[in-house]
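Yeah, one chain of the complex is gone here, protein chain that is, but the others are all in their spots.
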Amino acid sequence: MTAAPAVAELTYREAVRAALRDALSQDDRVFLMGEDVGRYGGCFAVSMGLLEEFGPERIRDTPLSESGFVGAGIGAALAGMRPIVEIMTVNFSLLALDQILNNAATLLHMSGGQLNVPLVIRMTTGAGRQLAAQHSHSLEGWYAHIPGLRVLAPATIADARGMLAPALDDPDPVLIFEHGSLYNVSDSIPDGTEAVDIASAAVRRPGTDVSIITYGGTLRTVLRAADELERQHVSAEVIDLRVLRPLDDATLVDSVTRTHRAVIVDEGWRSGSLSAEITARLVEQAFYELDAPIERVCAAEVPMPYARHLEQAALPRADSVVAAALRAVGGHA
Amino acid sequence: MTAAPAVAELTYREAVRAALRDALSQDDRVFLMGEDVGRYGGCFAVSMGLLEEFGPERIRDTPLSESGFVGAGIGAALAGMRPIVEIMTVNFSLLALDQILNNAATLLHMSGGQLNVPLVIRMTTGAGRQLAAQHSHSLEGWYAHIPGLRVLAPATIADARGMLAPALDDPDPVLIFEHGSLYNVSDSIPDGTEAVDIASAAVRRPGTDVSIITYGGTLRTVLRAADELERQHVSAEVIDLRVLRPLDDATLVDSVTRTHRAVIVDEGWRSGSLSAEITARLVEQAFYELDAPIERVCAAEVPMPYARHLEQAALPRADSVVAAALRAVGGHA
Amino acid sequence: MTATTKRSARTKRSREHPQRTPGPADGCELYRQMLRIRRFEEKCVELYSAEKIRGFMHLCIGEEAVAVGVMQALADDDAVVATYREHGQALARGMSMSTVLAEMFGRVTGCSRGRGGSMHLFDSSLRFYGGNAIVGGGLPLAVGFALAEKMRGSNRVTACVFGDGAVAEGEFHESANLAALWQLPIAFFCENNRYAMGTALEREHAQTDLALRAASYGMVAWSVDGMDVMPVADAARRAVELVRDNGGPCFVELHTYRFRAHSMYDPDRYRDKAEIAQWRTRDPLPALAHRLRADGALSDADLNRMETEIEAEITAAVEEAEAAPLEAVEDLTRFVYSDRGAQP
Partner (left out) sequence: MTATTKRSARTKRSREHPQRTPGPADGCELYRQMLRIRRFEEKCVELYSAEKIRGFMHLCIGEEAVAVGVMQALADDDAVVATYREHGQALARGMSMSTVLAEMFGRVTGCSRGRGGSMHLFDSSLRFYGGNAIVGGGLPLAVGFALAEKMRGSNRVTACVFGDGAVAEGEFHESANLAALWQLPIAFFCENNRYAMGTALEREHAQTDLALRAASYGMVAWSVDGMDVMPVADAARRAVELVRDNGGPCFVELHTYRFRAHSMYDPDRYRDKAEIAQWRTRDPLPALAHRLRADGALSDADLNRMETEIEAEITAAVEEAEAAPLEAVEDLTRFVYSDRGAQP
């Protein structure tokens, strides 16, 4: 299997795999560790073929021991390796949260700057595949509460391809959330190995009437909504956060200062989701620019139900984004 | 040791103990389980004497197995008991988060309404005692993100005394966060066994110029700030959230509709703290009532340092609350 | 109340307790139940391909002897905590095909009103606290069920079923220690099918004798051939009796194998075809059928009747599920919190 750089059209899955292959080829401190990353080829077939290419020491299957192998990744990073730990899905990361918060995010400060943790943790996130309550969490915004972590949410093929290298260069722990619904999405990207920044948000579609802010799995939904809004003569600017911590306030404030209206779309449960923090920052930094209440389109506050019609009703949809945007532009114009 | 009902003056610690004693006496389905709740008398001496009174079966010391005994509490609740599980401090609750989120909070919905989890989990929270990065978390607002949980933060002796009974009556899981700095605080309360509601926020001090919204460990800081503001001829209304999930929006909106200015004080790390969700709700429900940006006074985004001067600098202080309130009333009046 | 008075209370009551020892006469019934599960899951595969069933679906085809052998050993008021691979256990515990299938169809008539799906089958009336989809997540719950019964001094047993992979999780360790330390009435049944998804037993565990591992917590533990329902049923009965009479926990490791992939998503690249073929020769169904016929306990007519009855049950279940209504979308957020009325 040969993916990227030469390849024109690439799936999100292939983009992540190509990034992994580059990292493993270029730096022998790098290794991938997690449940079924090797013989199985990765729960979502992301690491398919890497075991054959790099061997079982560097494509390391782990037992079911999330706290154990995430903590081992932290230790290996402290010892000078560059581990990439894959937690099969964010749902299982709760078992490793003590290691992530109390060790990975804390050791540098707690040791007065002595101990860097150059660790990358990848996990699949999100709902939409009828996997029910224990397999459908979107907790990336929740992780963005933790000081000491950098939190990335690649929403495009280019970011899936380009974010791993700078994440590995980062001397501090980086969490990368890959939305499960994106793996089969494909796109052609200029040059696969083109590095991207892991600091800024991106304007995915310029607009003048309303800023729609989102990230990860809901970007495509929002772009669809923007098309529909255009048909209704509303020009929506679509912003992809890309980096959930630290947030790139400047890009958000700049956009809202032009549009004076904001809609935030977040697949997390509404209360306490990242959409709340973004609302707070816009109020703090652009209060007098706002011409209407900030609208939030989030997941319903319910453990995700299995039945398709209920799950769909619980998730942000293009029509609900359109409705929110219309409320924003309609409101107090 | 005999605390309450007769007692006039009661410490927060005694109030919680009296509530535990009542619950254990009145319902033999109730038992207390956790690390060192028995022979040690509780890490913060809350359960001192209860082992002698109720025996080792109902005041059950557990091994260091947070996920195990929290999960056991969930199972016992499913089986018809009314367990009170004490997690020594919120810092260790991360080890039990999978059980809390994926089981306690989801089983009722996931089973189509068949399985209630009438469980109460108590934990100490907060910083301020120079316990450093791994022992100073304030994650109660973070827990309030989880649907299916009720989250309580008793800030007064009366609430410490009165919240346990309704929490045990609740058919669903309830988390009670006791701030470590409150245990020695005392107050005289009318009748110890007076039940309180666990649904509404409380106006702790009426005011007209600015609404200062807080909860738990920072309430006393805010009340001190309100005194100082009064000296500066600013009338602050102080609201104690009491219940962090579900939030009592009505009380907040009502207050801001009168004061047109809001300051939120939250010991959690600023980004993604409960203060963000409250800001978002005020913007959604009272946008046109707001005469100034909403101010937030939160903990600095840093793993809590041990050194006293650094820890104090990281935490919300009365002077920073006063400054924020003055900005709010000064701003755009 | 002290542990001793409780213990005696339990023993006393356990004598009155109806024991349901499966004798040879039951061989046919055990076979029928395995066949019922096998045919049901074969149908599920069809329905999954037809996209009537979605999400993750984990089959126990090949492991029916474990599901049937363990469930038959339990009394009605015992409790069962299982995993996402629980269709067989759910049926063997007495759940109807229609409630299970309707659940997988996402209908309001499903056991979990369509909110759970294949991985989350529950029936509190049968004390089946089945479907946990977090590996190891059910173990602490089972400890809690057993703790409740011990505190009440009942003689109910909690059966906890989990896989070989779950044994690597910290929750197994904490649960095993709590159960043994507190001498709780819990029977651990480890379905060792030699794989955790694509990870073979010897890459999961430094010590692959899982019964030996369990014994290190100070509980009675042994291994059984999980491909023959008779020894499974016998071991399960002895384990349940042991727990019921002594109050303490025990652990039974059942050596079994899944004939199918881990889930419908799994291309099953990690298993050697010869290994699968080898295990298929130990299929629990034909072997038992052959013995029963040799004993004259089961005739071709009996077999045909079973097949026809099961087929009829399946057909009816599919029709019912197809016809069943969906939960109203307005009720999406129902059951996040209890309607106070619904409180137990």
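Annotations for the structure displayed:
We just call them A, B and C in the order they show up, numbering each chain from 1.
Just so we're on the same page, a contact is a pair of C-beta atoms (placed from the backbone, for glycine too) under 8 Å apart; a residue touches a chain by one contact, two chains touch by 3 or more.
Small disclaimer: the values here were computed from a predicted structure and weren't measured.
Annotation: of A:T89, A:N103 or A:S211, A:N103 touches the absent chain (contact as defined above). When the whole complex is considered, the residue among A:A15, A:L32, A:M48 or A:A77 that touches the unshown chain is A:A77.
For subunit B, the residues touching the absent chain in the complete assembly are 35-36, 38-41, 43, 61, 63-68, 91-92, 95, 129-135, 300-303, 305-310, 313-314. Listed by residue number, the positions of subunit C touching the unshown chain are 168-174, 176-177, 180-181, 203-207, 212-213, 215-219. Where subunit A meets the missing chain, the touching residues are 31, 57-58, 62-63, 65, 67-81, 83, 98-99, 102-103, 108-116, 118, 147-148, 150, 171-172.
Here, only the chains that are shown with their structure count from here on.
Look at the CA centroids: the one farthest from the centroid of subunit B belongs to C.
Each chain gets a centre from the mean of its Cα atoms; for subunit A and subunit B, those two points are 31 Å apart. Residue numbers of subunit C whose C-beta contacts span two or more other chains: 112, 114-116, 120, 132, 134, 137, 170, 336.
The residues of subunit B that reach two or more other chains are 67, 98, 102, 109-110, 147-148, listed in rising order.
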